[in-house]
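Of the protein chains in this complex, one is absent; all others appear in place.
Labels run A, B and C following the written order; every chain starts at residue 1.
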Amino acid sequence: MFILGERPRGNADCSGREHVMADQSTPQADLLNRLSRIEGQVRGIARMVEQDKYCIEILTQVSAASRALQSVALGLLDSHLGHCVVDAARTDGAEQDAKLEEASAAIARLVRS
Amino acid sequence: MFILGERPRGNADCSGREHVMADQSTPQADLLNRLSRIEGQVRGIARMVEQDKYCIEILTQVSAASRALQSVALGLLDSHLGHCVVDAARTDGAEQDAKLEEASAAIARLVRS
Amino acid sequence: MFILGERPRGNADCSGREHVMADQSTPQADLLNRLSRIEGQVRGIARMVEQDKYCIEILTQVSAASRALQSVALGLLDSHLGHCVVDAARTDGAEQDAKLEEASAAIARLVRS
Partner (left out) sequence: MFILGERPRGNADCSGREHVMADQSTPQADLLNRLSRIEGQVRGIARMVEQDKYCIEILTQVSAASRALQSVALGLLDSHLGHCVVDAARTDGAEQDAKLEEASAAIARLVRS
């Protein structure tokens, strides 16, 4: 996962293993921070429901959590294009086509969700 | 919160307090269940990131969590229209306008998020 | 169609016939202007395709046309809530439920499109 970091140029395998470090400043750590904030947002929404908060306020928080998830998705996609698709583009034929189709399908799911 | 339940006809105040019961089968309990599943989905996505799962698989889970949040939002909105907006429609003038504007703004945020 | 205009308070029938005037400044005229601009945008996109413009520039125009259509939809929905739903809220029982369900379904289609 390399979102937000400088985009390495196709020198990683698609699971990106060698880039993973425990350090806060890595893209993986950043992504985990963002997901943990979203988890907290969803828990906060549940608390609002338990406390019978006003629907519109709850909806505002749901929209905020959705946008945060969308940002995570765009970051993942960005890093995927910069790695797996770039790698695939250097091969030819069937593998390249399969990777491009897979990326297009993921984009379509995202646009439609 | 009254999503999925039969829509009461405007006889609740907007926070819907009198409809809340501890019982699993209430709309509130259903909503809390759904939010707790979404929280689990987000935690699962973080685990996938930690385990360096393939980006496309992670993206699929992010899209699923987004759709689940969207469903929660549509349920909340539906119940809001059935309660607060219906109540407001029976009053007149400024209060009614304010409620309708508030609902429209929430719908716009949702459509654009 | 009453988008952008002051919201009348439920004194129109749902098709809003009595509000329609030839005059530019009516909400209906405004809506027709907007639709005619969108039609022009779509024609412009076709021209860009014919002239082999760069995909990214075409995509930017497609996104702009999508957002314009979305605005039209939000305006229509807003006026629908202010008329038909408010009218229905003053009746009771089956008709009210049917109108609310119809509005919720339209919102869901919009959010998911």
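Simple rule for what comes next: contacts are C-beta pairs under 8 Å (C-beta built on N, C-alpha and C of every residue); 3 or more make two chains touch, one makes a residue touch a chain.
Note that this is a predicted model, so its numbers are computed, not measured.
Enquirer: In the whole complex, what residues of subunit C lie against the chain that is missing from view?
Expert: 1, 14-17, 20, 28, 31-32, 35-36, 38-39, 42-43, 45-46, 49-50, 52-56, 58-60, 62-63, 65-67, 69-70, 72-73, 76-77, 79-80, 83-84, 102-103, 106, 109-110, 113
Enquirer: Tell me, which residues in subunit A touch the chain that this view leaves out?
Expert: Interface residues of subunit A facing the absent chain: 7, 9-10, 70, 73-74, 77-78, 81-82, 85-86, 89-90, 92-93, 96-97, 100, 103-104, 107-108, 110-112.
Just so we're on the same page, only the chains that are shown with their structure count from here on.
Enquirer: Counting only C-alpha atoms to place each centre, which chain is farthest from subunit C?
Expert: A
Enquirer: Give the identifier of the chain nearest to the protein's overall CA centre, each chain being represented by its own CA mean.
Expert: B
Enquirer: Centroid of subunit A to centroid of subunit C, CA atoms only: how many Å?
Expert: That gives a centre separation of 32 Å.
Enquirer: Two-or-more-chain contact residues of subunit A, please, as numbers and ranges.
Expert: none
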